[in-house]
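Take a look at this one; I'll ask things after.
Shown here: the complex without one of its protein chains, the others still in place.
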Amino acid sequence: MASLITCPHCGVRPKEEFSIRGDASLVRPAPTASDEAWHDYVYVRANPRGRTLEHWQHVAGCRRFLVVERDTFTHEVHSVTDGAVFARENGR
Amino acid sequence: MIRDYYNRHALDEKLRGAPRPAGVNHLAIGHRQAVAMVLAHAGEEDTVQQVLSSATEFTVRFSAPGEWLVVSESDTSEGLQRRIDAFCAGRAYVVDQSEARVLFRLSGPSTHRILAKGVGLDLHPAAFATGASANALCGHIAVNLARTGDDTFELIAPRSFAESLFDDLMAMGREYDLTAAFAG
Amino acid sequence: MRYSAFSIVKNALSGNLNWKPQWRQAEPKSHYDVIIVGGGGHGLATAYYLAKEFGIKNVAVLEKGYLGSGNVGRNTTIVRSNYMLPGNEPFYEFSMKLWEGLERELNYNVMLSQRGVIMLYHSDGQRDAYIRRGNAMWMEGVAAELIERDQLKKMIPFLNYDHARYPILGGLLQRRAGTARHDAVAWGYARGADRHGVDIIEHCEVTAIRRENGVVTGVETTKGFIGCGKLALAAAGNSSRVGEMADLKLPIESHVLQAFVTEGLKPCIDHVIVYGGGHFYISQSDKGGLVFGAEIDGYSSYAQRGNLATAEHVMEEGVTMIPGLSRVRVLRSWAGVMDMSMDGSPIIDRTPIDNLYLNCGWCYGGFKATPASGYCFAHLIAKNDTHPVARALRLDRFARGYAVDEAGAGPQPNLH
Partner (left out) sequence: MTAYRLTAGGLVDRSRSLSFSFDGRPLRGFAGDTLASALIANDQILVGRSFKYHRPRGIVSAGSSEPNALVTIGSGARSDPNTKATVAELYAGLTARSQNRWPSLGVDIGAVVDLFSPFLGAGFYYKTFMRPAQLWERLYEPLIRRAAGLGRAVLERDPESYEKSWAHCDLLVVGGGPAGLMAALTAGRAGLRVILADEDFRLGGSLLSETQPIDGAPAHVFADRAVAELQALPNVTLLPRTSVFGWYDDNVFGAVERVQKHVAEPSAKLPTERVWRIVARRALLATGAEERPLVFGGNDRPGVMMAGALSTYANRYGVAAGRSVAIFTNGSAGYCTARDLSAKGIAIAAIVDSRAAAADAAPEGVRVIRSASVVDTRGRLRVSGLVVERSGFEELVACDAVGMSGGWSPVIHLACQRGAKPVWSEALSTFVAPAVGGGLRVAGSANGVYTLSGCLGDGAAKASAIASELGFKPVQDVLPATGEETDPSFTALWYAPGAKSKAFVDFQNDVHAKDLGLALREGFGHVEHAKRYTTSGMATDQGKLSNTNAVGILAGMRGVSPADVGTTTFRPFYTPVSFGALAGTARDKHAASVRKSPLHEWARKNGATFVEAGLWYRSAWFPRAGEKTWRESVDREVLNVRANVGICDVSTLGKIELFGPDAAEFLNRLYSNAMLKLPVGKARYGLMLREDGFVYDDGTVSRLAEEHFLVTTTTALAGGVMSHMEYCSQVLWPDLKIRFCSVSDQWAQIAIAGPKARSVLQQIVEDDISNAAFPFLAAGTVTLKGGLKGRLFRISFSGELAFELAVPAGFGVAVADQIMEAGHAFDICAYGVEALNVLRLEKGLPTHAEFDGRVTPDDAGLGRMVSAQKTDFIGKHLSARYGLTAADRSQLVGLKPVDKEKDIRAGAHLLREGMKPSTLNDQGWVSSACFSPVLGHHIALAFLKSGRERYGERIVVWDKLRDQEVMAEVCDPVFVDPENARMKA
């Protein structure tokens, strides 16, 4: 995408209703995790050319953080999932 | 005793002066309505939705999963709050938003075209039918948009944005001679 | 062939048939002392300075597309050294000084036009921040001027002084800053590097990095294996992808930044003007087109194309700053893929892998940095030692807690 996102709660919406937070594949480390784990979490990005998971917040709609599975080269959207649902499903 | 205080409407300045007759395309500004945000307790989202949708005393607008805007034109804000509490029976938090929101009711044969100048949603009845509601962007302002009839829509906007939204809607409606006044 | 008015006349008289290629179409040798991945401005500048300043001439530049096909050929051509932080300002000023001598250095007119860059401010707070920046520039010996509203009105009368949503109160001006002809920078460095013996190999994509005992020994390419003593990555936009070939994960996201040009107009805008009420910047090219841009589109992307919502927002900012642009028509938009780093500043450093060197993370700022980036990278590669002006731009600065965060936006790349 770059024009439209299908919000699971609100339907098809234009890009400008969203604000993009960034990589959604990262998992916040435990407080006791190593410096390296924290450094990687905050500063390092896989940055793939291809499929990626990204947090988009539907700020002008339901205000939910959505996990948008998207191709960074073709801009094709493969799936959009509610952020909390995604987090729970991925055991966070 | 509250009547001792004047409750100032966010659009008092904009709509000051003698009301002009409503045109074919008209923007009516809700003068007094009670609005509440209902936030379902974790795990109670479905139940709350069911009880709210069964109510006829107020209208329910979808805001987000587990969150609804509830509007009443007859209740006071306290009255609405009590009523919702009675419905939800400890399954939801109710936050008074009566002072936080301004209601814009747009009616007339050109409403669809007027709104399309600011709203990216497909407003075709097949895509956004009467009774549908959602938060959406109108121009640069996030509103709750509801279709209340073939040619009538309601926008509920944050109070601080009300003047800006009013100006935007009037500009969008200029082509169709949109008129505006406080609701009767 | 040395370029001059004389050479032009001489060649014209022989029907312009005797001009030679500006750089050779080299085929790869089996081994180089240094291979540079990326035939854009930074890679070519690195090769040029390696050969010219540091005596390393057995160098290849590998470019997967045509020379200059990355961001050096798709930017808004702005050159400036008006930074605030001590980690940045000396570096960009070093670059500015190199720009000022570049035409003679390269015998190639890159059309540096020091027309002045002015950044407008719209509130007291923004003014104070620009004063802080201006004084930081002066600390480095870089002239900056605070232009107050009355003076600004005389200087640039067509700004929106009366109706702007955010009033135009003044600006911070760097007179030495300006623009340069972007493609010519790549071509000039290419020609210069070529003349010093560097092999420029276009349409040669690196597909893997070969390591033996943890040491880089060469690259697999679409033209076969090429061995090297040192491997230098200058592939901004694709840094993460090239880094991944060596199992490096970088503090970078790729983002798309759009730029625009209008139809040609007679001279009307004489400075580079930056709108502080948003992020709009505009200048007029020597051909007459107004060249402008603003923020990145916001999502990570490797596609060299932008979206309409951002484009519309750019126009809103433009018309708000200069109401008279309203009837000017925009001819073309294009987009580049930016290495957005986690603090908005670049990285020029060694890597944890021996013989592998990294130059990336240029965000919006790559074009203006081209000469200094090339020089400092060459210095690092040649001497294995960081150039003094690039000391703050190390890869480990995040781990150590020394981010160079000019915008103060924290580790979210799309906010820088």
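Each chain carries a letter (A, B and C) given by its place in the written order, and its residues are counted from 1.
As a working rule, a contact is a pair of C-beta atoms (placed from the backbone, for glycine too) under 8 Å apart; a residue touches a chain by one contact, two chains touch by 3 or more.
Worth saying up front: this structure is predicted, and the values here are computed from it rather than measured.
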Chains shown that the absent chain touches, full complex: A, B, C
Chain not shown: contacting residue from B:98, B:111, B:133 or B:179: B:98
Option touching the unshown chain, where C:188, C:298 or C:413 are the choices: C:188
Touch with the omitted chain, as defined above, among C:140, C:199 or C:339: C:140
Touching residues (missing chain, whole complex) on subunit C: 3-5, 7-9, 12-13, 16-17, 19-23, 25, 66-69, 73, 86, 89-90, 103-104, 107-115, 122-123, 125, 127-136, 138-141, 144-146, 158, 160, 163-167, 181, 183-184, 187-188, 202, 262-268, 277, 284, 286-288, 303-305, 307-308, 311-312, 315-320, 322-334, 397, 399-403, 405, 407-411
Absent-chain interface as seen on subunit A, which is shown: 1-4, 12, 14, 19, 21, 24, 28-29, 31-33, 35, 38-39, 41-42, 55, 57, 59, 63-65, 74-75, 77, 82-84, 87-88, 92
Hidden partner chain, residues of subunit B it touches: 1-2, 4-10, 12-13, 37, 39-42, 66-67, 77, 93, 95-101, 113, 116-117, 119-122, 124, 127, 139-141, 158-165, 167-168, 171-172, 174-175, 177
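Operating definition for what follows: only the chains that are shown with their structure count from here on.
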Centre-of-Cα separation between subunit C and subunit A, whole angstrom: 29
Whole-Å gap separating subunit B and subunit C, where each centre is the average of the chain's CA atoms: 49
Of all residues in subunit B, those that touch subunit A in their complex: 63-65, 67, 120-122, 134-137, 142
Subunit A contact footprint on subunit C (complex, rising order): 238, 240-241, 249-254, 297-303, 306-309, 313, 342, 398-399, 411-414
Parts of subunit A lying in touch with subunit C, wherever the complex brings them together: 1-3, 14-16, 19-23, 35-36, 39-40, 42-49, 52, 54, 56, 70, 72-75
